[in-house]
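Moving on to chain A:
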Amino acid sequence: MRTKALSAVLCSTALLASACGGGGPQGASGAGGLSDGKVVFGVLNDQSGAYSQLSGKNSVSAVELAIEDYKTKYGDKAVVKEFGVESVDHQNKPDVANAKAAELYDRKAVDVILDVPTSSAALKVADVAKEKKKLYFNISAATTDLTGKACNKYTFHYAYDTYMLANGTGRNTTEQGKKNWYIVYPDYAFGQDMEKSFSAAVTDAGGTIVSRDAAPFPNTSGDFSTYLLKAPTLTPKPDVLGTMQAGAELVALVKQYNEFKLRDKGVGLAVGLMFLTDIHSLTPAALAGTTYTDAWYWNYDLVNREFADRFKKVTGARPTFAHAANYSAALQYLEAVQSAGTDGSDAVVAQLEGKTVSDVFLRNGKIRAEDHRVVHDAYLAQVKQPSEVTEDWDYVKILLTIPAEKAFRAPSPDCKLS
Partner candidate 1 sequence: MLRIDDLSAWYGEARVLRGVSLDIAAGEVVTLCGRNGAGKTTLLRCVMGLHTGQQGLVELDGRPLTGQPAHRRARAGLGWVPDDRGCYATLTVTETLTLPPVVGPDPWPLERVYEAFPHLHARRNAPSTTLSGGEQQMLALARVLRMGARLLLCDEPTEGLSPLLVAQVGDILRQAKQHGVAVLLVEQNLHFATTVADRHHLLAEGRVVESLENSEVAAREQDLLAYLGI
Partner candidate 2 sequence: MVNFLQHTFNGLVGGAFLALLALGLAVIFGMLRVVNFAHGAIYMLGAFGAYVLLTEVGLDFWWALLLMPLLLALFGIAVERLLVARLARLDPLYNFLLTFGLTLILQDAVKSRYGVQSSPYDAPALLSGTVDLGAFDFPAYRVFVLVVALAVCGAVWWLLTRTRIGMVVRAATERPELSTALGIDVGRWVTPVFGFGIGLAGLAGVLAAPIRAVNPLMGADLIIVVFAVVVIGGLGSIFGSVAAGFAIGLVQAWVQALGEHWALLSQVLVFLVMAGVLLWRPAGLFGREEAPA
């Protein structure tokens, strides 16, 4: 830390900003032009663990597509001529995320960090962004704290959050008449947050939480049979089993849900958070009929599909909503730099705040100035019956569109940006 502070002092006193460019920290403000002649994206996410499929390395490809589109659009008039993409594995560990984020901003001359799944890690990176006065678009983490008590001037929450998931799935399922819920959630920050959001949404829509169970996390045996045995024996019998498990645990729970034949026993399944890659893992047959809230779906319309085709050419897979959101965030960042004529953080933030936007990912999108929540249309999705699946990866149908202004919560009073 001491050498960093020292070099900052040297830079400012010697008034030799250009000479300090090589690896030294960059000033956050900018009176025009680019800090170091180029824009560098830092994709910080899980590249080896449970979340490496839903975002992971393929998010880097999504960012590269955005760069490509920016170049095509602006050609010679582009403010940004040179680009860089740094990609780092944070292993879903908050301390690693913290250290890597600081390294990206300080040593790799990264202008904006993208992605960052795992809520605890995402919150750490928000602190770093605030301290370094550098931009941070969180895509893959769910916690509403990013736009609540942990919000800050340089952090934007882009794709989804627990409120959006609970409001979409919890409210709509309850309103369809499935009023009695049994909620099973993993016993850590994300799961507890999800449980609270779902309970609130269900109760608000006139439903009842019959019972709730915290499952051990991590669940070492990968077994959820205790809760599945319990579900039909509760009184009143729940209409829906709401699972807040994610990734491999969700896969295990759904397998066992089918094994215990709960659907035949009248207990439906609602999933808190699910990605396209999860459905691919389980096969649509295992999840047929399950409803959940999606932030974006690749085969929703021709615009999405065109992007999905480009993405598949590069990666061999269809994009999850996290991939599309990474693309969108990178693109909107570049647009803001283009308008501002500089990559100085404050100028870019000023461009972004309050902006209404539409692109492949953002429909009726708006970057809220109050809490930096990026709001956009969300979708209530249902997994198709196997017989309805005619194309690989085309596993869901969109039941309804939840308009942007209803999909997300109102700005929280906990959030104080400045």
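How these were chosen: all candidates are chains of the complex that A comes from, given by their letters.
Observations on the model:
Going forward, a residue touches a chain if its C-beta (ideal position, glycine included) is under 8 Å from a C-beta of that chain, and two chains touch if they have at least 3 such contacts; residues count from 1.
Since the structure is predicted, the reported quantities are computational estimates derived from the model, not experimental observations.
Set chain A beside the options 1 or 2, and in this complex the one it touches turns out to be 2.
Of all the residues in chain A, the ones that touch candidate 2 in their complex are 48-50, 52-53, 187, 211-223, 225-227, 229-230, 233, 247-249, 251-252, 255-256, 259-261, 277-278, 280-283, 286.
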